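This report refers to the structure that appears directly beneath it.
The complex is shown incomplete by one protein chain, all other protein chains being positioned as in the whole.
Here is chain A:
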Amino acid sequence: MNLAVNNQSLVFALGLVMIALAIGWHEKLSIDRDMIIGVIRAVIQLFVVGYLLKYVFRLNSGWLTAVLILIIIFNAGYNAKQRSDGIPRALPISIGAILISTGVTLGVLMLAGAIKFIPAQMIPISGMIASNSMVAIGLCYRNLNAQFKQERQAVLEKLALGADLKDASREIVRDSIKTGMQPTIDSAKTVGIVSLPGMMSGLIFAGVDPVRAIKYQIMVTFMLMSATSIGSVLACYWAYRGFYNERKQLTI
């Protein structure tokens, strides 16, 4: 290990936040309050989580690991729901989609022998999968809302011709799934040439051989593709019906 981040260097690094604050203040972006809250929250949350993980890793309990994964999934689902802007049943849909996308992805990784059911592997990987799934689902919701508004007339015309809800919404659902998956696909295309992503950078930073580090990154790329695609497909297909009432009429 050749890491040299200590409390003192963190305090100096706080100067970087000051740069962001100064830009926000100078450009009158009115985001200084949000930024300060964000920084304080990040520091507190990370410290709490650091000590919590240390305790959980030492305890090495399967049950506790499972409970923590469920908590991660619930939080991710709750956050995705916040972006739903009134889509009915967004909380159970988000939790269900993240649960399944995380479950399937973790299951495949475990069956492939890439990870083991130990807290030090399961918890960070679950967090990565669930958070990417959460972002993808949030994007899906935003796109569903925007597209149903924008394409309202076309949807009405399809309904008027006797299309069922799936046929009337097909283009919008497809477009929303694509929107949810796009950031993951884009970052997969540029991984290594534009950015050295989190896990790989962390490993290299901590002194791991880059050739070993990329193998982990390849695994991460694959698992995020799976997580965001499963999460987007499920969330979109479960959510689009919320734009119609029981008489199959568009309610937006």
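What we mean here is this: a contact is a pair of C-beta atoms (placed from the backbone, for glycine too) under 8 Å apart; a residue touches a chain by one contact, two chains touch by 3 or more; residues count from 1.
Criterion: contacts and distances are computed from a predicted model.
Looking at the choices "ATP-binding cassette domain-containing protein", "dihydrouracil dehydrogenase (NAD(+))", "Molybdopterin synthase sulfur carrier subunit" or "2-oxoglutarate ferredoxin oxidoreductase subunit beta", the name in the UniProt record of the chain not drawn here is "ATP-binding cassette domain-containing protein".
The chain not shown here is touched by just one of A:Leu161, A:Ile193 or A:Val211, and that residue is A:Leu161. Against the chain not shown here, chain A presents residues 153-154, 156-164, 167, 245, 247-250.
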